[in-house]
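Sending over a structure as structure tokens; questions will come in a sec.
All protein chains of the complex are present and in place, except for one that has been dropped.
Let's turn to subunit A:
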């Protein structure tokens, strides 16, 4: 339980001209539970990194002070625990118990005390396995709870949470929030959390601090008061403020069938059941069909087979006008028939500039140069990528990269677009943009299939839903 204070704090990342944050003055009282809100670029993560003592002299330039219990944060590392967003890249060891022990070993906890503390921390987060469980065999939600146990075992006086559930499916996120609730009720530590999805975390905090671009203070006070007064503007900046209505874009009448899956089945060698088992469906122009279901139910497999990207064990996916099933089409032809947008946009980037990225599909398909140029200009304009035309795709922000990956898949004018978790981890503003973009694409007559956990996205756009359970279709069948 410690007080935390920023005094005229500013930080400039090495190699950047502009400061990430400037003139931050904040005080958090001992034991307070604070939600830090703000659009991307407001420096929330920079503030957390500063408190965790991760901003070293060689990584940038600091002004002002960051104090924990009145002393510089850099000297108080042992009293601070930081939970990151990505579970996969914060686990160190191969065995679960060892991973919790890692932080204790670093703290020079006597060997005799390590294992009791490891067991207590695993129990506190509701970890369902023993300490020998391999970390690679855990689901995202389980990995994140294990990482939380690693934080708690060190008994920090200040707990920092950087979007702890943003990378998880709804079920895993729920488990992590349960674990947090239980652990925080049991602890006196001061806590600061960064989170876009406010509703999910509101009962854990007693104060909300809202930051604007560059770390300027916009609002500060009890959660209810801040949200009542600034809800609209925070929502406009990308915060998921509870109660602010979401857009809805219902579809018109669906047209002809644009893609058909017949008895699609994929069994991986050695698996005890097929990942996808005899799924038949049709996808029509001008409609968006949401594919939903729990983890491991075969959603992504369905998207791969429907996109002609994996070879089905039996069954076929076909589009009108192609005699061959999709998985046997050459890639350059496939891209003119079905576009696929993956969860990680960077996996799809194949050229050094945004402009080339858009021209790539049409060139592969052998379009004449003037038609390609016209298509690129149109897409740059429509997806508001024109100012970034010469930028390297790997340098784009999350929302921009997402828009570019959609534009790239659309470039060769396929009739069908498949989306894998298009809104995963996006803030509300980007989310709204993606809903509008997707609705426009749909209303122009493209057939869309979206694998998604996002109830709101499905509600805003989907005409119907394919629900998968254990690889089989549960409802919303064929026509």
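As a working rule, a contact is a pair of C-beta atoms (placed from the backbone, for glycine too) under 8 Å apart; a residue touches a chain by one contact, two chains touch by 3 or more; residues count from 1.
Heads up, the rule we're going with is that contacts and distances are computed from a predicted model.
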Tell me the UniProt name of the left-out chain, picking from "Copper chaperone PCu(A)C", "ATP synthase subunit c", "Energy-coupling factor transport system permease protein" or "Sodium symporter small subunit domain-containing protein".
"Energy-coupling factor transport system permease protein"
Looking at the full complex, which residue from A:409, A:434 or A:462 touches the chain that isn't shown here?
A:409
Sole contact to the chain not displayed, among A:71, A:371, A:394 or A:455
A:394
Touch with the omitted chain, as defined above, among A:89, A:248 or A:314
A:89
Considering the whole complex, not just the chains shown, which residues of subunit A touch the missing one?
49, 52, 54, 77-78, 80-82, 84, 86, 88-95, 98, 101-111, 114-115, 118, 134-136, 147, 150-151, 154, 304, 307, 309-310, 330-332, 334-336, 339-340, 342, 344, 346-350, 360-361, 364-365, 394, 408-409, 412
